[in-house]
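Removed: one protein chain of the complex. Kept in place: all other protein chains.
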Amino acid sequence: MEERQILLRNRGKINPRKASEYIATGGYEALKRALSMTGAEIIEELRLAGLRGRGGAGFPTFRKIQFAYDAPGDVKYIVCNADEGEPGTNKDRILLSCDPCAVFEGMAIVAKAVNAHVGFIYLRAEYAYLVPVLEQALESSREEHCLGNNIMGSGFDFDIKLRSGAGAYVCGEETALFESIEGKRGEPRFRPPFPGISGLFGKPTVLNNVETLANIAPIFRNGWEWYRTIGTDNSPGTKLFTVCGNVKRRGVFEFPMGINLKDLIYEVCGGMEEGRELLAVQTGGASGAIINASQIDMTLDIDQVSNSGGRLGCGTILVMDDRNCIIDIVRNNLEFFKDESCGKCTPCREGGTRLYQLICKIAEGRGSIRDIETIEDLAETMRLTALCGLGHSTAVPVTSSIQNFYSCYLRHIDREYCHVCSEEDDAV
Amino acid sequence: MREEENYSYKTPSSQLVKIAEIASHYKGRPEMLMKVITKVQKIEPAFSASVASVIAREMDIPQTQVYSFVTFYAMLSVKPRGKYVIRMCKSAPCHVRGAKEIVRALEDLLQIKMGETTEDRRFTLEYCPCLGVCEQSPAIMINEKAYVNLTPESVRDIVKRYIRGEV
């Protein structure tokens, strides 16, 4: 299967630090076009293109921009969420390290739409080594008059500042990210008010994922009609998939939305390693659903995946072979969420750890059916009442695995020795 | 290390002078705390009480705010750390590809457990969440550099290069 490289078209082909090389491949043309458009026209183009957020939730991008466009106020901000913390996701790192100017261009177009003059890129601390690349790419974009004052002689000013995180998954949540940029603990805010009205520093703010922003320039370069020809009706465009785990060929791949998961695993990634069977796939990262081998004949677009109970999220595909145990994987997921809960709201702070304790109990052969009931009850409460998306989705891997691997839970409850789970004991 | 030592350790005053210089550029700009902290971390791996009070004084914010901030973020520490912080990814993509064996190799080589610092304050071993190099798992990060596709043998070689001072 051939990749369709739109976002990754410059991967390995240009020097990411040099805006001139980006320009030589047609870069910043889209911005030039957008600079001649009104905010309403830019938003309309994105509406027609049908672009949806690539960070996880799949929210229509044009609507986010519309909120900030409609909000009163002279000062507005554009924020690029480069806090790629979802385990198993590398796409934003690839985009920023191969073609950062494409992201800047997307930010500038959104800025033009809402008349913002300052943008921030919030980069996770684990990607600190990208800072010099980004700094140089920003500087060279300014030198080419594609950023800064009076961009391309249009009279429009927009510049981008880099901000870094310091190790907190929750800062990928938009309001927590704002808090972090404001020099505080990265704790999410309650909503409403929504970021489009009151975001960074209390100003109307448009926040988008790196990949979403990278989609914008191609749309304006080639037109929305072109964009609509790629992907599915409800999820146009391509998607970056990070495939990791126990497949032969791992990596970040770009395919049109709607590719089949089974094809991705077996044809693109070469299937399981020798002599191994597929056990499970987790899509969308640690907060994604875990499905079994019989469920993988699935179309990967935003709506189809969520209809099947999971989520496409940021496009992570974690493939697990039969050397693994689902309970052990779920335990690993829950340990992650327990460590990454910001601790602000009760359900996530307390519930996350309780879920982890309950799954440990089951993994260690001390669990009962009642514990599974408690897990499901607590999971529902967390989903309904937590303050932010982290708490809402903490329990997804455990509830989905109870559904899709119930027999595995029963085996552990019957105290059948599990060598994978018990090997963990000494390490905990 | 005993619990009270975690807070009573001292930062040399020559370092504090440098830290004050960094923070003084951001007086009255509390939103720049992250920038100050990341700059300071490059010269001083841990935020002792005196580091926090110098930052607080220069930026005109409460010391408690600095402390609260530092303890929130996983890559910052108020406790003494080694010159090299080795972070082992704990997330599922590394987990399913033998992260445990890498941990064992690291603990054996440095003779400390995860979460500990060597006597000579050169190395600290820590778990961390996903490093974002999952298609090349398992992975570790030593300060700001990531090492990928590790085996117990390769990770030993890498850390030995640090031990010998070749990096």
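A and B label the chains in the order they appear, each numbered from 1.
Note that a residue touches a chain if its C-beta (ideal position, glycine included) is under 8 Å from a C-beta of that chain, and two chains touch if they have at least 3 such contacts.
Keep in mind that, in the parts below, contacts and distances are computed from a predicted model.
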item: Chain not displayed: protein name in its UniProt record ("[FeFe] hydrogenase, group A", "Sarcosine oxidase subunit gamma", "Spore germination protein" or "Acyl carrier protein"); value: "[FeFe] hydrogenase, group A"
item: Among shown chains, those touching the left-out chain; value: A, B
item: Contact with the hidden chain (one of A:N292, A:T385 or A:S422); value: A:T385
item: Option touching the unshown chain, where A:P100, A:G119 or A:P347 are the choices; value: A:P347
item: Positions on chain B contacted by the hidden chain, ascending; value: 3-4, 6-7, 49-50, 52-53, 56-57, 62-68, 71-72, 78
item: In chain A, positions touching the absent partner; value: 168, 185, 190, 192, 338-347, 349-354, 357, 374, 377-378, 381, 383-387, 392
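Rule of thumb we're sticking to: only the chains that are shown with their structure count from here on.
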item: Residue numbers on chain A that touch chain B, as the complex places them; value: 84-90, 92-93, 124-129, 163-169, 180-187, 201, 242-246, 250-252, 282, 286, 316, 318, 320, 323-324, 329, 332-333, 335-336, 339-340, 342, 423-424, 427
item: Of chain B, residues touching chain A in the complex; value: 30-35, 37-38, 68-69, 72-76, 90-93, 95-97, 100, 103, 128-137, 141, 144-146
